[in-house]
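Read through the structure below, which is laid out as structure tokens, and then see the notes.
The excerpt is restricted to a subset of chains, each kept in its original location.
As written, the chains take the letters A, B, C and D, and residue 1 is the first residue of each chain.
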Amino acid sequence: MERKQLQKLLESLVTGNTSMDKVIEKLECLPYEDIGYARLDYHRQLRTGFPEVVFCQGKTVDQVAGIFTKLAAKTRPVLGTRAVPEVYAAVHKIFPEAQYFEMARCIVIPSADIREEKGNVIIISAGTADMPVAEEAAVTAETMGLKVIRLYDVGVAGIHRLLDHAKDLQKVNVVIAVAGMEGALASVVGGLTRRPVIAVPTSVGYGANFGGVAALLSMLNSCASGVGVVNIDNGYGAAALAHAIIESGRNDD
Amino acid sequence: MERKQLQKLLESLVTGNTSMDKVIEKLECLPYEDIGYARLDYHRQLRTGFPEVVFCQGKTVDQVAGIFTKLAAKTRPVLGTRAVPEVYAAVHKIFPEAQYFEMARCIVIPSADIREEKGNVIIISAGTADMPVAEEAAVTAETMGLKVIRLYDVGVAGIHRLLDHAKDLQKVNVVIAVAGMEGALASVVGGLTRRPVIAVPTSVGYGANFGGVAALLSMLNSCASGVGVVNIDNGYGAAALAHAIIESGRNDD
Amino acid sequence: MERKQLQKLLESLVTGNTSMDKVIEKLECLPYEDIGYARLDYHRQLRTGFPEVVFCQGKTVDQVAGIFTKLAAKTRPVLGTRAVPEVYAAVHKIFPEAQYFEMARCIVIPSADIREEKGNVIIISAGTADMPVAEEAAVTAETMGLKVIRLYDVGVAGIHRLLDHAKDLQKVNVVIAVAGMEGALASVVGGLTRRPVIAVPTSVGYGANFGGVAALLSMLNSCASGVGVVNIDNGYGAAALAHAIIESGRNDD
Amino acid sequence: MERKQLQKLLESLVTGNTSMDKVIEKLECLPYEDIGYARLDYHRQLRTGFPEVVFCQGKTVDQVAGIFTKLAAKTRPVLGTRAVPEVYAAVHKIFPEAQYFEMARCIVIPSADIREEKGNVIIISAGTADMPVAEEAAVTAETMGLKVIRLYDVGVAGIHRLLDHAKDLQKVNVVIAVAGMEGALASVVGGLTRRPVIAVPTSVGYGANFGGVAALLSMLNSCASGVGVVNIDNGYGAAALAHAIIESGRNDD
């Protein structure tokens, strides 16, 4: 609630247009809804620039379907991540327009509006096995209104594949680098571009990879600057950060 | 080397204005200088938007002084981080205009140019003991041409101190959140702003803090989106990422 | 065995009312029963304020059923935690009055007595996926005679959902904060209440969450004071500690 | 700010006794003071039951002295933890009545009021080397108005030393168990008492103790119930939790 709204509310109290009980209630309340197993945060779009996204993992099919129903009644698009096919089936029954991106494990109830693209992001991945994470980032970014350039399987063991696209890395607004194993991609990319690099470690690998820890540490210790890291396998988080960066560059109020 | 430059170079070969040996040399060479213990990367400004920064830790006083001398002959400002007073003394003897920021442990040889501010960043820290890291970020950001708003000691144990400034978090281009102990600041800040949040875990704390690991893991697992993490105590890295983000929003070629 | 009982026992020896063999036996023995694969500790209620609770995980169905049978013959209520439906089926066959709380994975053979409520505890959880742990705490607390207030899905990414209930946090006897991911909830709650806070990290999350370690470390390093931590996913333990705290406030002999 | 205060404030706005600007300011502001390197949280006593405690480690001598001066002007007692003798010397120069507890590394500016004791806590430590942590808990608890019973060097390798005091463990309001090495004390104590047990792992030990991790894990996995754990070496935190528990038992509004 902004200061202007607050002043207006208090004036309506002084003039008697709003009762004291109402004012107290408004001062105590922000828009969210309690549906028992979740409190839907309708205010989030105002506060963070994008509606609440449904993290489907760890929720029952019924819970996800219920949350989609509530959210879709108020806002579009609605995005669900980490969704298995069963979850999509339940959502799709209610919203036939819902789309499923299998590799990305994302459900999208699209918006009817045609939107201009806010900016562009290049998503680079080290290997074929990193694609699910890269696609989660790609689908999220596209749902949030960004233009996505995909550049997959350009790991540093054959660095010419990446160097061929060095110029592209300078032309976009944001670079997302997705890599498992030793995660060296983030450092090399960081040295080739002046754009912000969002590094996404993946759990791809084995042995002393420790489920993505090797790539994570590698990225946190990157000798290149301009690199921010998100959680292991967190393609969604990378896209959300890219969105915030691009939004930040578009308006400054 | 851009395509246009390459075409021009090859044309000068065809016209005979440049010898083949010269062209081969140019094709094989990018501007850096080998001074024995370091290869100074003068090309970095073009490639990544800011000249090479001197990480002083782990280098001898003579090495740092030598690198400063070489860099300052080509570019300004020159920034050194993790510098102890002895290192500053050596640099200051050569460059009397060099400044030392004690809490930030930074040396700056300033630029003569008066520069407009490229954008603004708010730096939030959880506790008094996090100040050295926060100041490293602040001095770096200012040296890179950003306007810095400092908001220190607003840890979540007294969350009203932070909520009082919730509006400020929406007005800047980038938010840097610096916190040790449990690092909860990043999540709370991330939920209050739509701006990109750069989270800096610090090694402040004890026991099961494990030198900053608790804060690092907390920030990587942030339930708020739009958060990117840098290495423990890496104030410099946070500022460099903020700089890249703000530069990205200013031009799109 | 209290001093008074000891004195009485020895007096009955002096007066010849009890034989020496009997006294030695009593001095050597406390009430428990060896049923081969378990030694049931009937004395526990006297010593720790609540009868032995059956941790079903890692025991065979027959073992659990056997232990329930023995315990229920001596005391009510009987509580089993981490029970899968097959275990409940076996117990239910013997005790038709046994109840199963599916989300909490708890079996309860209730007590016939109507009991006044000893005190109240608010159980706060960060997300929908934390509910199984929160419910284990809730069912345990209710079985132990506490009044439970549930406040779920109020994670710090939308902190207004929690701040709306700040006053409630001051009114209860004990606060239980259940959270996975970065576990920041415990610190924020700890700063909002003067009541003891029991923090329960959950294994909800992925990647650098490391099965709950991120939340655990976050809670152990809480910048708020008045916070005690139990094991990852240990909803039962949180409720048992809450029970001990409330019992401690009710009598002081 | 309680609802009653809020209503009163709004009424004074309606009646014109307070200006709108004033009301807005009050609604936006809670009592803390920004002294540059710290924001002192005078509101904390109302909110959490005890004034802000100064964690001296990681702050400069001047910063600590400044914070003590500000706090002592508003409230007594003032407690500082993790204070080295140099810090005490600086505080003592300003406040001659300040006391230093060397083993506990605590500074206390006492309150003039004679206070009744709110409740009692027994502090049990496993070995002589755990005394600094145990004493930090003891001094904190006494400063907060609790009666402290000390029972030191009763590690489980000679369990009769502990069993001799089994009855005492039942008589207090709270038990604090302080142990390094394998930290088994917490489990044994937890099995002997019905009172809430606050377990404090210490960094005492060597090798696979890993600076207190062995004791920490041991305590988190305690097979006894009713045990809450605080950070390694966090004697202060244990006492603050004990205080919150005892306060909770004394009033229930």
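Everything that follows uses one rule, which is that a contact is a pair of C-beta atoms (placed from the backbone, for glycine too) under 8 Å apart; a residue touches a chain by one contact, two chains touch by 3 or more.
Source: prediction; values computed, not measured.
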Overall copies of the shared sequence [whole complex; 4 in view] | 8
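Note that in this section only the chains that are shown with their structure count from here on.
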Express in whole angstrom the distance between the two chain centres, defined as the mean CA positions of chain A and chain C.
-> 38
Which chain D residues reach two or more other chains?
-> 3, 47, 216, 231-232
State the interface residues of chain B toward chain A in the complex, per the touch definition above.
-> 2-3, 47-50, 53, 119, 167, 171, 173-174, 190-198, 216, 220-221, 224-232, 236-237, 240-241, 243-250, 252-253
Using the touch rule from the top, collect the residues of chain B that touch chain C in their complex.
-> 126-127, 155-159, 163, 181-184, 186-188, 190-192, 205, 207-210, 213-215, 217-225
Mind listing the chain C positions that touch chain A in their complex?
-> 127-129, 131, 152-154, 157-158, 160-161, 164, 204, 206-209
